[in-house]
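Worksheet: one structure, shown below.
Complex shown without one protein chain; remaining protein chains in place.
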Amino acid sequence: MTSSNNTDTRLMTGNEACAEAALVAGMRFFAGYPITPSSEIAEVLARKLPSSGGVFIQMEDEIGSIAAIIGASLAGVKAMTATSGPGFSLMQENIGYAAMTEVPVVIVNVQRGGPSTGLPTLPSQSDVMQARWGTHGDHPVIAVVPSTVYETFVWTIKAFNFSEQYRVPVIVLLDEIIAHINEKITIPAHDELAIIDRTLSSQPPESYLPYKNTPSGVPLFAGFGTGYRYHVTGLCHDETGFPSSNARIVEELYLRLNRKIDQHRNDIIEYQTLDLDDAEICIVAYGSSARSAQRAVRIARQDGIKVGLFKPFVLWPFPGEELAELTRKAKTIIVPEMNLGQIAHEVSCATRKDVVSVNRVDGTLITPQEIVKRIYDVQV
Amino acid sequence: MFRYEYYLRNKHFPHIWCTGCGCGIILKSLLRAIDRSALSKDEIALISGIGCSSRTPGYVDFNTLHTTHGRALAFATGLKLAKPDLKVIVVSGDGDATAIGGNHFIHTARRNIDITAIIYNNHIYGMTGGQASPTTPLGKRGSTAPYGSIEPDFDISGLAIAAGASFVARSTCYHAVQLDKFIEKGLSKKGFSLIEVLSPCPTYYSRPNRLGTAVDMMRWYKENSIPFARAKDMSAEERRDKVITGILHDIERPEFCEEYKRLTERVKGT
Partner (left out) sequence: MSFRYEIRLSGSGGQGLILAGKILAEAAAIYDNKNATQSQSYGPEARGGSSRSEVIISDEEIDYPKAVNIDFLLCFTQEACDKYCVDIKEKGILLVDSDYVTKVPEGKFTVHKVPITTIAEKQAGKSLVANIVALGIITGLTGIVSKKAVESAVLSRVPKGTEDLNTKAFNLGIDLARELK
C-alpha cells in the first residue's frame, strides 16, 4: 500500500487521530484549555473546525471548557473537550452535571503522571478510577481505553455514538504514549463507520417531557431554541425536568440513570482476546500497557507457556462478567498497569482469582520483559 | 395589556424566595423588558448558576438552564456560540458571578460575546445562610464574618467595564422603572451587557447588620442612590457609601460570535 492508493493511509499520532475521528463523528463544537499532553487535539481542531462549519473556543479554564460543551450540546451540537490529569480533576463537577442532566458530551483525558502537576510530559494510567468515580454521587459513565492510533480513531467515534445513544458523558482515556506515538493508520472509509445521533423527540412541545422514561431508559432529546421550552437542572428532578425531592421520584431518577447503562452493557462492552482459550495465565491489560502485554504473551508462548491476553476497549462499565467467564480455567491473572493497581483490584473482585500486579509509576511504559518475568514467576 | 402570567410557569409557584427579597422585583422587571423587546419565548434562553437568584429560570417559560455554581456564563458561552440566534440571558448573584465564577465573568466580558447578564447584588450568600461574599462591604457582618468583614469588596460593574463589557449599568430594586429600561437596553446591545442590581436580603443581610426591614432597605436605596451623571463631579468622599446608578458604560466593540463568523469566512475563503 502506498500513499498513491485510494485508501487513506497516513502516519498519525493518537491525538491527531482523536481529533480527526471526532470530526468524522460529527463533532462540531470543541472547547478546551491548553494542557500537556493533550494540547495537540485542540490545535488540530482550532485549525479544522472553522472551515468545517464548527466552533472552536479556547476557554479560560477546564471548568469553563466542559461547561461550554454542555451548553453547546443542549443546542443539539455534538461537542467535545480534551484535557489531561489536572484539567480532568477540574472538570469533575460538570461531568456529574452532564450525567445528571443527560447531556451527551465526550471528554478526552490524555493521562499523565499525577497526582497534582505530577509528570506533565510522561505517561501514566492513574486516572482510570477517577474516570469512573471522579465526580460525586452515583452516576453512570462510559470510558473507553484504546491502545493504538487506529483504535483511538475507532473508539473516539464509538465514544460519540455511546454518548448520543445513551445521553451520557463518555470519557476517552488515552495516555501520553498513545497520544504522541506516530503510527500507521488506514482511515476507514466513512461509509464503513456507523455514526449515531441522539434520538429527537417527535412529540408536540405541549406534551414533551424532557426526562420521560422510555423502554431504553433514555429520554428523547429536544434542542434548545427549537420550540420546546423546558427546564434543565442539576437538582434532582422529575420527568418534566423541574426540581423534586420527592423520595420516590428521586430514587426513580437515580435508578433510571444507572439502569440505562446497565441494561445496555452488552452493547457497550467490547474487548479483544489473544491466546486465551487454553491459557493458565491470563494478562489483563488496557491502553498502552496492552501493547507490552501483547509482546509478552508472544514471547512467553514461544517458550510454550500457556498465557493469554484480555484487552478491554471499554473499561467502564467494567467487563467483569466476561472476564470471569473467559478466565474460568486460568490459575493466575497478571495485571500490568501504569499505576499502583487500580484495575487489578477490579479484576480481583470480578474473577476471585489470584491477581498479580505489575506496576510502574515512574513515567515509563512497562516493558514486555517485566511482564514476561512475572509470567515465569507465577509459572513455577 | 402586559400579563406576567404569559411568561411564567404558573404551576411552579409559589416561589422559594423570602418575603421582601429583591429576586421577584428583578424577575418582573426582566419580564417587562423582554416584553418590550418583542422577543419570542422560544428564542430566549435563561441560564443561571447556583443561589437564590439562580432559581429564577425555573419560574419562566423560556429555554431554561440551571447549571453549577459560578459556571452559568461558561454554559451560556457554549450555547450562544452553538446557536447564535438565541437571545441568551444569564441571571446570577454576587457570590456566583464574582467569587466562584469570577474567572468566567471577566473572560466573558473580555470576549464581548452577545450575552446579557443580570447580577443580583445582595452582598451576601443568601441560599446557604448568609455567609460573606466578595461584595459584602468592609465592616459588614455575615455568618462567616461575625466580627465584620475585613476584606475590601468588589465593584461588580467596575470589574465588567475593566474586563471589556460593552454595556454596563447599575440600578437597585427600588428603581424598578429604571431597571426595566437598563435591561431592555442591555438586551438590545450587541456584545456583553451587564446590569448590576442592588437587591435586598432582609433575612440574611439586613438582619445581622441591623439595617431594618425590606422596606427600610428600599428607603435606603432611594435615599443613597446618586445618578451617574451627577456622581461624576463628586469627590470620592462624597461618593462613599452611596450607590451610583445609571448607564455607566456603553461602547461599541467587536462581538465574539460575529468575529468567529468572520473568521470562518476568512478561513473558508483561503
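Order as written gives the chain letters A and B; numbering starts at 1 within each chain.
Throughout what follows, a residue touches a chain if its C-beta (ideal position, glycine included) is under 8 Å from a C-beta of that chain, and two chains touch if they have at least 3 such contacts.
Every value quoted in this text rests on a predicted model; they were computed, and no experiment measured them.
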Q: Determine which of the presented chains are touched by the chain that is not presented, and list them.
A: A
Q | Selected residue (touches chain absent from view) among A:134, A:243 or A:368 | A | A:368
(Q) Using the touch definition from the top, which of A:10, A:301 or A:345 touches the missing chain? (A) A:10
(Q) Please identify which residue in A:15, A:38, A:294 or A:339 touches the non-displayed chain. (A) A:294
Q: Identify the residue among A:43, A:61 or A:183 that touches the chain left out of the display.
A: A:183
Q: Go through chain A and note every residue touching the omitted chain.
A: 1-3, 9-11, 120-122, 177, 180-184, 288, 291-292, 294-295, 298, 365, 367-369
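The working rule: only the chains that are shown with their structure count from here on.
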Q. Using mean CA coordinates as chain centres, what's the chain A-chain B distance in Å?
A. 38
Q. So in the complex, which bits of chain B are touching chain A?
A. 9, 12, 41-43, 45, 47, 57-58, 61-68, 71, 74-83, 85-86, 103-104, 106-107, 260, 263-264, 267-268
**Q.** Touching residues on chain A, where the partner in the complex is chain B
**A.** 29, 31, 50-51, 53, 55, 57, 59-61, 63-65, 67-77, 79, 93-94, 97, 223-235, 242-243
